[in-house]
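A protein chain is absent from this complex, but the other protein chains hold their places.
This part shows subunit A:
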Amino acid sequence: MMRHAKLGTDAGRTGSLRMADLFRLYDWASTPLGKRETWPAVLRTTVDLMLASLHPMCVMWGPERIFLYNDGYAEILGARHPSALGLRTEDVWPELWDDLVPLIDRTFRGESCAFRDQPLTMMRNGFEEQVWYDFAYSPVGDERGEVVGLLNVTSDCTARVVAQRERDAAIERLRASEKRLAALVEASSDSLYSMSPDWQEMRTLQGRGFITDADAPSVRWMDEYLLPEDRTEVSDRIATAVARTEPFEMEHRVRLADGSTGWIFSRAVPVRDGEGRVTEWFGMAADATARHRALEQLRESESFMRGVLAASSDCIKVLDLDARLTFMSEGGKRVMDVSDFNAVAGCPWPSFWEGEGHLAAKEAVAAARAGVASGFQGYADTMKGNRRYWDVQVSPIVGADGKPERILSISRDITDLKVAEEARAVLAQELAHRMKNSLAMVQAIVTQTLRQAKSMEEARAAVGQRLSALGRAQDILTRSNFTEADIHDVVAAAIDPYRVVGDRISWSGPPLILTSQRALGLSLAVHELATNAVKYGALSNEAGHVAMSWRCEDGAFAFDWVETDGPPVVPPGSRGFGSKLIERIVAAYFEGEGHLDFNPAGIRFRLTGMPGSIAVEA
């Protein structure tokens, strides 16, 4: 107890004392070992060996198993140090004693025992610390060979144990990771392959059904899997990846297991050995065929729709529900003179329309918003200000919910049609007018003829012939849209029914264009003169001649009818419609005068007038 008290009061000091000092200060006489000077040589030697060692050691001596230890072991004892010195071992380690007894006894019987990786919790650094120690129990014999003590040599194997545990954990993690990877690979539908470091040889390939498997290494893998025209590009990409030792990644065409051509997305990474040398390339290839085909179909479909839109010269537009322009087809931009769609994007569409068209456009938009298609026609300027006439169809574009979400407007330029329609209407009106005018002329001719006819027969013949002359003149005018005729054609047509054998009728003069009224008038005049000549004049015998001539000089027009070699002329008792026609009416058409001369040698007629709208042809 005194020893304890002493040590206890010196605890602060003895705690920092070295074991050699403690041994020296210790009251060994109070222990079964007795005074230190009386210790047998083997005990002294063992203690000296122990105290000199840097290894943690302890000694259990004698039948009481007295506990001795060195500085190294003090750390293992923790708070039990320094009071453990000189106690019986069972008092030092009461909690372990039952386990230790058999081992200690075996050692005292001469065996050596070793325990590896024994866990201990230490407070040597002021905090709880998990450590591991190896223990080796060796018997210590006296000179007679009796085992008198036990030397326990320990070593701190914490670092090894920790390293071992970390390695075990790492291995376990690796194993789990490999298991997951294997499951992933198995679950994936991607093709797996491995290549030689230079990619010359394909070592394996699992095709997963879409590419043919390669069971044996092959240097002809390019022939097997690639399309000839793609080989250069793929080879170049491989060469780059190999040269830089960077992952290879490429989407390219491939021969599929069924012989058709498909697409894969292929990615491979280099696998290195411990010295960093590439030993192989490991890759995966995903089947991208369906995506590519879908893309191609989409592209084709888009290109088709674009082509259709671009080819149409209709102006195809899409409006939002507020009637603002959001799209215009290529053809539409062409016909609307739109060079940059941004200039009109977002513009309110009805404002492109003038007058009634503006109202019609607004109504059509309102109808489309209500889900009803409609159409109208109207004028609208192109962006360059060209006024065009459009036929417009406006329809709702219905969304998935069945409600109109946008508006389709298709405008067709029907300006030409409109112009033609208007021209036709004008022409029809003009024809109606001309016809009525002709009827009025016919009425005048018939009434005039009847008014002065001596008999019904004479009237019938005269009316027939005069209308026939009018008809022939109309034929000529028809060629020029009833506006004008050449005087040669007019004269030739008028005289045609009176042509007789031989060159008895002649005419000459410069080419002249006559207005329709003058052409009709001259026709009637020639007809009247010819009829008279056939009845009474130069064409009533076998020898007479008729010569017509005209000229246009010094701003005056003159036409002459000269009969020669006919029977002697007798002036008529009364003037009929014929002479009124040629002297007054035709003269009025030419804004001049007509003079009929009943010269006994032959009838002469001279028509003079203003050139008026008569033009001289070049």
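Odds and ends about this structure:
We adopt the following convention: a residue touches a chain if its C-beta (ideal position, glycine included) is under 8 Å from a C-beta of that chain, and two chains touch if they have at least 3 such contacts; residues count from 1.
Methods note: contacts and distances are computed from a predicted model.
Here one chain is missing from view; checked against "histidine kinase", "Response regulatory domain-containing protein", "Sarcosine oxidase subunit gamma" or "CoA transferase", UniProt names that protein "Response regulatory domain-containing protein".
Checked against the full complex, the one of A:L96, A:L227, A:L439 or A:A556 touching the unshown chain is A:L439. Of the candidate positions A:R291, A:R451, A:R575 or A:H595, contact with the hidden chain is made by A:R451. Seen from subunit A, the chain kept out of the figure touches residues 429, 432-433, 436-437, 439-445, 447-448, 451, 517, 521, 524, 580-581, 584-589.
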